[in-house]
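Take a look at the following structure, please.
In this view, the complex is presented without one of its protein chains, the others remaining in place.
Here the chain labels run A and B in written order, and each chain numbers its own residues starting at 1.
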Amino acid sequence: MKISRKRALKNYFFYTCLILSSIVVIIPLFMVFFFLLQKGGSSLSLDFFFNNPKPVGEIGGGMKHAILGSFYMVGLGSLIAVPLGLVCGVYLSEFGKGKIASLLRFTIDLLTGVPSIVVGIFAYLIFVVSMKSFSAIAGAFALSIIILPIVTRTTEEILKLIPKHVKEAGLALGLPRWKVIVFIVVKGSRSSLMTGIILAISRAAGETAPLLFTAFGSMYLSYSPDEPMASLPVQIYNYAISPYDDWQKQAWAGAFTLIIIVLGLNLFARFYFVRKDIYRSIKKLFTRQTKD
Amino acid sequence: MKIPYSKQDQYVYTALRFFSLVVVCLLIAIIFQLFMASKLAFDEFGLSFVTDDFWNPVDDEFGALAFIFGTVVTSILALLIAGPVSVFVAIYTNEFLPKKIASVLGLFVELIAAIPSIVFGLWGLYYLAPFVKNFLAPFLKKYLGFLPFFQGSSFGIGILTAAIILAIMIIPTITSVCREVFKSIPNLRKEAALGLGATKYEMVKIAILKPSFSGIMGALVLGLGRALGETMAVAMVIGNNPVISSSLFSAGATMASVMANEYAEADSELHLSALCYVGLLLFVVTFFVNLMARTIVWNNSRKSKR
Partner (left out) sequence: MTRQLLIITTVVLSLNASAILKLNGAGASFPYAIYSKWISEYSKSQEKVQINYQSIGSGGGIRQLIKQTVDFAASDAPMREKDKKKAAWPVLHVPTVLGAVVVAYNGKSIGNDLNIDGQVLADIFLGKITKWNDQAIKKLNPKRNLPDQEILVVRRADSSGTTSVFASYLADVSEEWKSKVGVGKSLRWPTGIGAKGNEGVTALVKQTEYAIGYIDLAHAKKNGIYTVNLKNGAGEYIKATVESISASAESFKTSGDDFTVSVINQKTKGAYPISAFTYFLLPLKKEKDQKISEVQNFFKWSLTKGQDFAAPLYYAPLPMNVRKAVVKKLDSL
């Protein structure tokens, strides 16, 4: 079959765009990576992961407290926001017609655009001013506001695209709608949903502004939720703007660590969820049904 | 005890509605808090705050027009850059690359989301700004200099640089969501299009882009949200000068960046209040931008139904 020249040209042009875009996208990442390694690589050592910070001029300082603090607060934040976001996303995609649904959709749209500093100010007013103390809880709460809209929005978009006949098949079996949603729709698209969740968590993990006035930061390791807590982005921020070489190096090393942690999280989620596909979960559902 | 299915569904539905209302209340609480915090500035300046373009903390005179302008221009510019690129990358990784390479590329793109914005800001300042100053700006000026957007001299930092940084930052969001959206399109459709003799480009157009239009818009809105609200990275590279200029080389300022720049140090009540007022206005801007996006989606879906 012959293709007209115009169509072929368009096709080639399209190909070029695709390849060019993919290359262009990767360049900044590698440049930032290179930049971080070049500036901070020399302070990446075991000390960095197992020591608390030291002042300028003393070697062996690390960011253990900040790494753990970030895990703590991001974890706590996603514990609140991920289930809530999934629930809201499901609501929007499955029952997204009523007034409350449009109100929620509108809310989520606005929440995605809230600058992180406003989130920080809000959490500060709610938690810190009333408790008269900076706390990790306030930080986790602020992060959950960042995570929530992203999870909701991605969940909605992903679930919307599940073919109708899959759901109908479930309903035709006489299952209640919620079981169809939980065991077929949500379970079947777990790996896609994970993408959204990881995306949200990675963004929250890198935020400085919401933590500055809530979790405040700390020079010490702490596990208590009602005390100030260090976090990687705040520590990176403090060190990156300082004029001293060893602190700057630590800042870059910290940023590098943050990226690696997110990479690990991403890989873990992928390997864990990717194999179980939609048919398998349906099969599981049936076996469970017969046992009842 | 066994609850009948219809009742079960009823309960679940009620629970879902309840949680949705919780989220709505959260937003209302944020807006209310911001409103209370900005009341002082609101009483002082009223709506002229929106139309005035001077910002003078020394004499406590504030107007936000220049910031609104900066926010809208940088975000839209960022979206114009990031939107097509992200869609292209999503198509390329999903449809053309072998699965293994695709997942690696996808992973890389998602990693961009994990870079803290302060790192982006400093990288932009040390690397991107000189690049814009020495290469991009002279290039644009040479070939497109007749346009008002590319006039004047560039010092590296400015609206253009900020938009590029923003574009890089929102690419992972848009790309990942687009990829998931494209993935869910049944292979049958693509094969049907190819079977009818369509080129790959036509197949993508007919079988991928058209049916996932609303999903792409959703992804763009999500990206736009981040662009509108980004603080630290933009503050480092935009030049922070509250002026309205047609040239993209000139310095500007955005609503989020002025909050990041001045909130920590503000010591007059009115100044603080004016900054919160800016935050409140950002909600309004976000609202209108989203409304625009929704209208586009709505119009399009109506058209396609015909």
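Here, contacts are C-beta pairs under 8 Å (C-beta built on N, C-alpha and C of every residue); 3 or more make two chains touch, one makes a residue touch a chain.
Source: prediction; values computed, not measured.
Q: For the chain left out of this view, which of B:Val72, B:Ala266 or B:Val285 touches it?
A: Candidates B:Val72, B:Ala266 or B:Val285; residue touching the omitted chain: B:Ala266.
Q: For a quick check of understanding: of A:Leu44, A:Leu212, A:Leu232 or A:Ile261, which residue touches the chain that isn't displayed?
A: Reading the full complex, the residue touching the unseen chain is A:Leu212.
Q: Looking at B:Val73, B:Ile112 or B:Ala129, which makes contact with the chain not pictured?
A: That would be B:Ala129, which touches the missing chain.
Q: Footprint of the hidden chain on chain A, which residues?
A: 53-58, 128-129, 132-134, 212-213, 216-220, 223-224, 227-228, 234, 238, 240-245, 247
Q: When the complex is taken as a whole, what residues of chain B touch the one chain not shown?
A: Touching the chain left out of view, chain B contributes residues 54-59, 121-122, 125-126, 129-130, 133, 155-158, 235-236, 239-241, 251, 253, 260-269.
As a working rule, only the chains that are shown with their structure count from here on.
Q: Using CA atom averages as chain centres, what separation in Å is found between chain A and chain B?
A: 17
Q: Which residues of chain B touch chain A once you look at their complex with the stated criterion?
A: 5-6, 8-9, 12-13, 15-17, 19-24, 26-27, 29-30, 33-34, 37, 84-86, 88-89, 91-93, 96, 103, 105, 107-120, 122-123, 126-127, 168, 171-173, 175-177, 179-181, 183-186, 197, 199-202, 204, 212, 214-215, 218-219, 221-222, 224-226, 228-232, 255-256, 259-260, 263-264, 276, 279, 282-283, 285-287, 289-290, 294
Q: Any idea which chain A residues touch chain B in the complex?
A: These residues of chain A touch chain B: 1, 3, 7-8, 10-11, 13-15, 17-22, 24-26, 28-29, 31-32, 35-36, 84, 87-88, 90-91, 95, 100-101, 103-104, 106-119, 121-122, 125-126, 145, 148-150, 152-154, 156-158, 160-163, 174-178, 192, 195-196, 198-199, 202-203, 205-209, 212, 232-233, 236-237, 240, 252, 255, 258-259, 261-263, 266-267, 270.
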